[in-house]
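Complex shown without one protein chain; remaining protein chains in place.
The block that comes next holds chain A.
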Amino acid sequence: MVAVPAAGLVIVTGAISLDHAREEAVRLGPVIGFLAAVLVLAQLCDDEGLFTACGAWMARAAAARPHRLLVYVFAIASVTTAVLSLDATIVLLTPVVFATAARIGARPGPHVYACTHLSNTASLLLPVSNLTNLLAFAASGLSFTRFAALMALPWLVAIGAEYLVFRRFFATDLDAGAQAPAVVESPEVPVFAPATVVCTLAGFVLTSAFGVNPAWAAAAGAAVLAARALAQRRTTPTRIVRAAALPFLAFVLALGIVVRAVVDNGLAAGLGHLVPGGTALPALLALAVLAAVLANLINNLPAVLVLLPLTAPAGPGPVLAVLLGVNIGPNLTYAGSLATLLWRRIVRAHEAEVNLGEFTRLGLLAVPVTLVAAVVALWVSLTVWGG
């Protein structure tokens, strides 16, 4: 948590003017509220047993076929990421998927990798899917529905490309077979939580049609689920506040201010001539690749904060191309970026011999294929729907 004092420092030293800092805070405020609501929504869905029920369903439907399990994992991880954000897929769904693979005696590798890859690749569809999207959504001036309409094709194409790469890469593990589970218990399938999520999605469409910030729909959905869980004494206010991850929200705000200071102090001029203009296919490709490289060097949040002010004036096309890069790119490096890897020293912290070779080989295959396919799909989308 160095970002908060760093934000204080750049304000005190005058690296960023108080006006710019305030402007950044006002811009990020609704984004952060939106994110908090989605995080709470996902946690409450988990409390209602939504992901456990998904796991039991996958184990039963996949029977003893790892290939089929992979299809279900792709479907569920893609929808979870798109609707409840990538945090939900990584924190809440991945353990369920691992347990499901273990239960049918399938090798867990392909399915766990699918969760982590799709938490990035399948986070293209909706503004709520990824914090990077929320930031770009605020800057792009697109409505919720228009964002989703433009990103639907790239989302589907990117997931399809990942699937083909996975089928090839993990052919041996998927062919190894599995045993049908002796007894698969059927836990009660929650109805209220998914119904609330569907209503929240409808709320996103409605609010954006009436020009209201869709964050209110997310807040309403989270409030309904929270009220019910509290009334039934299945959660506590403390748990809900913890699910909203307040330190993280402060971190995002601070990060925004720090990056603004860096951009104000010359990075914009430096990167400015690297950023291609226009919405032709080569320009979109170049932007997406630049964004992916930057995401792998400094992590995707700072990357998107740096690139947004440079691309937003050119319209939604370039902004969405940046999103393709910063969302798909992190699959290339273990832990999303070299910077994270160096800061956290994760490998040493867990004293695990992580198979960086396998991770990187998969990333080197999947990322270029997925990224190029998604950019072409975005270009088609922009041509059909009009940038």
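Here, a residue touches a chain if its C-beta (ideal position, glycine included) is under 8 Å from a C-beta of that chain, and two chains touch if they have at least 3 such contacts; residues count from 1.
Definition applied: contacts and distances are computed from a predicted model.
Hidden from the displayed complex is a chain whose UniProt protein name, among "ABC transporter", "Sodium:proton antiporter", "Universal stress protein" or "ABC-2 type transport system ATP-binding protein", is "Universal stress protein". In the complete complex, the residue from A:Ala7, A:Val83 or A:Cys115 that touches the missing chain is A:Cys115.
Among A:Phe98, A:Phe192 or A:Trp216, only A:Phe98 touches the chain that is left out of the view. Considering the complete assembly, chain A touches the hidden chain via residues 1, 3, 66, 86-87, 90-92, 94-95, 98-99, 102-103, 105-109, 112-113, 115-116, 119, 171-172, 175-179, 245, 247-248, 251-252, 255, 299-301, 330, 334-337, 340-341, 344, 346, 350, 352-355, 358-359.
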